[in-house]
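Here the complex is missing one protein chain, while the rest keep their positions.
And then subunit A:
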Amino acid sequence: MDSRRHLSRRDLLKTSAMLGAGSALSGLLPAFAAQAQDKTLDMWWWGEQELPGLQKFVDSSIAGYKEATVKPMLQDTAVVISQFQTAAAAGKAPDIQYLWNGVYHMESVWLGYLKGLKGLVSDDVLTASNPTALSRFGGDIYRVGWYPLPMFWCYNKTLFEKAGLDPEAPPATWDALLAACEKLKTAGIEPLGGGIQDGYWSEWYITHSLPQNLDTLGEAVELFIGEKDFRDPKYHEHWTKLAELKTRGYLNKDMSSLELYPGIDLVAAGKLAIGQSIGTRLPADSKATGGKIGYMTMPVFGKGKLAGVPVVDVQGLGISTNAEDPKTAAAFLEYLHSPERLKAFWDATGWIPSNKNFDTSVIADASVRGLWENWGLKPNISNVTNLVPGQFYERAAIPTGQQIVQGSMTGEQAGELASNTAKEWREFNPDMVENYRKWALDLSAPL
């Protein structure tokens, strides 16, 4: 007898029905599982360029997030702002957008492209992430801090020792700085500087020096809207001081032809005693020099309340007004600040996330830990150059420093150029002046 069983029509139907039911069930189960994944967030971000490892952190965060599917896009440096603004104007902005500090995102706030985060993101996360005063407008906050950029003056301790200076007591006042520079110069060491060819040294110099004669950051905004004037000696004293360093021969000779980072390299390489640097560089520089890179605030010459206060800039993330589900976007931002993600951030980047609750015990390098404790966790101010309108930045903030360093401009002339440029900015941007005026109120208010 034939052992093979012939399928009757009934059997065929039964089998088909069972297969159909199985298929349907197997289709349903993932559907249930993926219900949370139905929520989709677009996230446009930047930062791998300045903090290698961030891509790894973003990828792992997205992979581990179960509440929504996040689609990331790493942006090119040149289009971070314009790409977002163009998309927002067309109603197609991502849910989450990377935001530089100050005017670099405030303009989008004024155009109505960003959502206020108060009441959307938890207060705990907002406060701990330190979005800085520069993210406040009209009583709301528009960014969650992501990672901090402490800004400081760095110095080479070995060169200090060679010149007979105390490497653990860097100069704190302007006179002490001049005396230290003189000693370094006498010892045959180029005392101070870096590279200004690409202009960023000029910007950083303003970051440290302009606040020295300010009582609030709002006062800086008043300089642009015409309520204060750069021609007032108080507001261009910082440029006069830079000219003094030039006149005394304390700046490195190749400063005008070097770019920012090769200039900082000179300090780490023991060819320049004092420079300007940023926190993200410190771990590598400290390691390369066996802990011989010191940090300090810019020696004080000014009489403003902000003189000598450490500077911490913070990069951040915001939520666009195009976001269909802002709460889901906010939840993802909160997730990035969970203790597990803060630790993952450190592991991926070797740098500190912007969160005051971050467990600093994981930081092995004493210099890096000290910097975070003294800059990040103590009273600090944000980067004043983030208040500078783009037109002023390009026309005055950068060129003044470059021209003073090459000896073709005095501090007074720099003040004159800055004043004229601020006036020019008001003429070119009449619609922005009122926004700046309102912003000055937020920036002058106590935190």
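In the analysis below, contacts are C-beta pairs under 8 Å (C-beta built on N, C-alpha and C of every residue); 3 or more make two chains touch, one makes a residue touch a chain; residues count from 1.
The definition used in the following text is that contacts and distances are computed from a predicted model.
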Name per UniProt, for the chain absent here [options: "Sugar ABC transporter permease", "nitrile hydratase", "Biotin-independent malonate decarboxylase subunit gamma" or "Sulfite reductase (NADPH) hemoprotein beta-component"]: "Sugar ABC transporter permease"
Residue in contact with the excluded chain [from A:54, A:255, A:282 or A:319]: A:255
Touch with the omitted chain, as defined above, among A:170, A:194, A:218 or A:399: A:399
Option from A:47, A:199, A:275 or A:376 whose C-beta touches the chain left out: A:199
Absent chain, residues of subunit A that touch it: 78-79, 81-82, 85-86, 88-90, 107, 111, 113, 196-199, 253-259, 389-391, 393-395, 398-399, 402-403, 406, 408-409, 424, 427-429, 431
